[in-house]
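Taking it in order: structure first as structure tokens, then the write-up.
Heads up, one of the protein chains got dropped from this complex, but the rest are sitting where they should.
The first chain written gets the first letter, and so on, giving A, B and C; residue counts start at 1 in each chain.
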Amino acid sequence: MKNINYGLLGSTGKLGKEVQQVFGEHQFNLVYELSLESETEKGIPQILIDCSLPENFENTLSLAKRFHCPLIVATTGLSAAQLEALKTLAETVPVVQSYNYSLGIQILLKLISEVQKYVDDWDIEISETHHRFKKDKPSGTAIMIRNAVEKSEVNISSLRLGNVFGEHTISFGGLGEVLSISHSASSRRTFAEGIFRSALFLLKKEKGFYTFTDVINEISH
Amino acid sequence: MKNINYGLLGSTGKLGKEVQQVFGEHQFNLVYELSLESETEKGIPQILIDCSLPENFENTLSLAKRFHCPLIVATTGLSAAQLEALKTLAETVPVVQSYNYSLGIQILLKLISEVQKYVDDWDIEISETHHRFKKDKPSGTAIMIRNAVEKSEVNISSLRLGNVFGEHTISFGGLGEVLSISHSASSRRTFAEGIFRSALFLLKKEKGFYTFTDVINEISH
Amino acid sequence: MKNINYGLLGSTGKLGKEVQQVFGEHQFNLVYELSLESETEKGIPQILIDCSLPENFENTLSLAKRFHCPLIVATTGLSAAQLEALKTLAETVPVVQSYNYSLGIQILLKLISEVQKYVDDWDIEISETHHRFKKDKPSGTAIMIRNAVEKSEVNISSLRLGNVFGEHTISFGGLGEVLSISHSASSRRTFAEGIFRSALFLLKKEKGFYTFTDVINEISH
Partner (left out) sequence: MKNINYGLLGSTGKLGKEVQQVFGEHQFNLVYELSLESETEKGIPQILIDCSLPENFENTLSLAKRFHCPLIVATTGLSAAQLEALKTLAETVPVVQSYNYSLGIQILLKLISEVQKYVDDWDIEISETHHRFKKDKPSGTAIMIRNAVEKSEVNISSLRLGNVFGEHTISFGGLGEVLSISHSASSRRTFAEGIFRSALFLLKKEKGFYTFTDVINEISH
């Protein structure tokens, strides 16, 4: 797939710039752009990417309706009501929503369910390290990891250090052994690539609400 | 299953002692014992455990034939010929053979094949750390891990430090992210428990050559 | 120094047994023994080791006075009043008191002050992992590490996993780099050896209150 027109919300943010880089390399054309500073419309997007903020969510919804095209939401910190509105939208256009578009984190989630086939009485600990500027504790990804665990009340340790990009570890401890799975991100590019994979996935769908896990599942088959 | 009579080769070694502890807790009775120092026969074993050395392998074979009972081999460093002889024996009695009886390492092997469903162009690195007294480099377990990787020429780094019991890590590195799976053993008990699981598994078999992976597979179903 | 008579409080505990092993290897003779079960007196100890519990502290004090000999306290969880009483005792006999007798942890404490000579605006995070049976959170050693940091309000993450013996990490994070110092204990023997070093140290002192840091300082000169 080439020469696809796409629109980008939050185009001047760090992730937005990375998305432009990756989509450009695949000959996708940026025809609609919305940022805090300005709005530019050069054509009709065939797919919309939202890398903005929850405050911009109303714009996201109305643009998806206006262009009636697939939507990828990479905004973090959406409210329950906003997620609900997204699911309603998904009844008419296809939507992918995730708090983390890295392939490695998706694989880590798969591995967790694999481990749990074999051990159910081992202790579980989750820890995450991020840069000192990150405000939410624990990270959205750590919460996603905890939700993948079939166990109530799993402890999450949050460390804030320098400008660490993002590290997540889940450890399973039995008497006599510890098994750990760790993921470390070293650039935003990995997220932009996940968003691009999601675009390829969505362009073949009619409608429906999907997560990045659904995107990855299709790859492995 | 209780009151099972078992025999133990290498009963005075470190692993042999741990096996006695775990099997004793499950009301298994030690009725045959062979060590460098002595041989004691108090009854007919219904299962044999070999925690001795490759040098003792001839004894292992003849005892398994004499008692015509299931055999678990935890001896490391067997030659190709010895493994072959074991497979021949397995045509008449059931046999489990493995270089590592910890549950965690078996799970790690499963996770490797799971990861490989999603990534095939990521770099792979294996590393292992053991106590300064370990003579083989790399460890048998590290080789087992490398064999689980669908890629030729994977590098293994071997570190020798103090009396570290045994640590193994496999890392997958893509551009922008690294996913690592680590296993750390902290006591021999975990191996003795794996041997006990293998005993329960074998006591229900008629014949056949099995690995500890087969034992674990049965657990997860 | 050989053929020294020593007394041991808490002789049947895990650390007490390890102390007997190490002191025995150096031809020290156990002539006085106190445990939850019994008291045995075969001679006059020239030094006393306390590996018991805070509840036994009154016995420790009165025995040190009765034998008028050096005292090593390895009991954890002493109250401020008990530490005060120990310092009063130290006016007449030499005393070493510490919550961690491993050489590595003492070196880690030294390294912390070394790092702080160069960086003062880096983030600091401390984490510790121990077995699931450990009740105190954070560990006494983690608190000792935090006290070595010239900064208020340093976060400590506490993980509880299987039967991990004891791991402590302190990380310093600047913009663009992270420096971490980690210590991992793999056997109680290391603590018993630290106690033996402290015994050699104390047998040359007349009186005074010392920490294990003082013992280690003497070694490096």
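Note that in this section a contact is a pair of C-beta atoms (placed from the backbone, for glycine too) under 8 Å apart; a residue touches a chain by one contact, two chains touch by 3 or more.
Since the structure is predicted, the reported quantities are computational estimates derived from the model, not experimental observations.
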Listed residues C:E33, C:D50 or C:E193, member touching the removed chain: C:E193
Options B:M144, B:V178 or B:L202, residue touching the unrepresented chain: B:V178
Which residue of B:K2, B:H68 or B:R132 touches the chain not shown here: B:R132
Interface with the undisplayed chain - residues on chain A: 162-165, 186-187
Absent chain, residues of chain C that touch it: 102-104, 106-108, 110-111, 114-115, 117-119, 172, 174-190, 193, 216, 219-220
Where the unshown chain meets chain B, residue by residue: 122-123, 125, 127, 129, 132, 155, 157-164, 171-178
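Basically, only the chains that are shown with their structure count from here on.
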Chain separated most widely from chain B, comparing mean CA positions: A
Closest chain to the centre of mass proxy, which here is the mean CA position: B
Separation of mean Cα positions, chain C and chain B [Å, integer]: 37
Whole-Å gap separating chain A and chain C, where each centre is the average of the chain's CA atoms: 47
Shared-contact residues (touching 2 or more other chains) in chain B: 186-187
